[in-house]
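Encoded as structure tokens, here's the structure I'll be asking about.
What you see is the complex with one protein chain gone and the rest in place.
On to chain A.
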Amino acid sequence: MDSMVRNPDVKQRDAAQAVVVAVSSDAIFDPEVEQVHGATEPLRKGDAFSFMKAIQVVNERLLTMNSDETLLFDVILLSNDSEEKHSRIIASAKHYGLDIGRFCFCNKEDSIESLQSNNVKLFLSTDTNDVCKALQKGVPAALLYRPTDPHHQTEDQLKVVFSGDVIGSSEEMLHGLREQGFTETQLQGFKTAKGSVKEFAVLMGEMRRRFGLEGSPLCTGLMTVWSSRNVCASALKTLRGWGLLVDEAFCLAGAPRSPILNLVQPHILCLDGLYHMEGFTGMS
């Protein structure tokens, strides 16, 4: 069971129309090693801080253009913390003026259920395992990219990058992975991930189109890690078909991805199942 607390300091969004995003509290606030009893000062900023600020910029720009805009980001902070930390979390959010609509406090085991029952369009975490577990359970999820230098990550523009190796591969190609030893579960996992990415991509596409080509507070990107240029091209076309116009695209074809990611510095990285594999020569 979860306890949902509305944030009185933030105007509530229309959850049916908004892009509801759940973010793990460990990402927003630095999880402290030692919990000091009765400590009241604000929690330290976590890795997702510039992400939160960037989301705010997008929302503000949208509302400036149209005060009745409903396609806004609506953030739920998801916390598995002990009860005594709850009020501190709420107070810290207020202290930093974070645009968090609701706080969801629940046990770790109940997290997936909470996500499913709250129409969450995307669950974000800095923990890859949490992201993959959520994806496997059919909850759309993406990685909050941990920048090497947190001060370097931009707060003026929200950067969302999609991993394209699965998106750009045809059914047949993915099918062919079976011959290479991938299990049915894995293949199903790819398909599920592709499905949930689609929904989020459609929303991002709609939001991106509210802004012009230049000076947009939302920047969309595509990265293929293993595949050839034609798979990358196919991914671009697929995303375009879903209504998402991509600003930046990188086809790595096996080149190391950290140097490029360190430059792109996305906030959100939508993974697919192939992203983390090593030694994969990719599809063409």
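Quick note on the criterion: contacts are C-beta pairs under 8 Å (C-beta built on N, C-alpha and C of every residue); 3 or more make two chains touch, one makes a residue touch a chain; residues count from 1.
Here is the rule we use: contacts and distances are computed from a predicted model.
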Chain not displayed: protein name in its UniProt record ("Large ribosomal subunit protein uL4m", "Carboxypeptidase O", "GATC amidotransferase" or "Cytosolic 5'-nucleotidase 1A-like"): "Cytosolic 5'-nucleotidase 1A-like"
Contact with the hidden chain (one of A:Leu71, A:Ala91 or A:Met173): A:Met173
Chain not shown: contacting residue from A:Leu144, A:Leu158, A:Cys251 or A:Leu269: A:Cys251
Where the unshown chain meets chain A, residue by residue: 128-129, 132, 136, 172-173, 176-177, 179-183, 185-186, 189, 212-214, 219, 221-222, 228-230, 232-233, 236-237, 240, 245-256, 259-260, 262-263, 273-274, 276-284
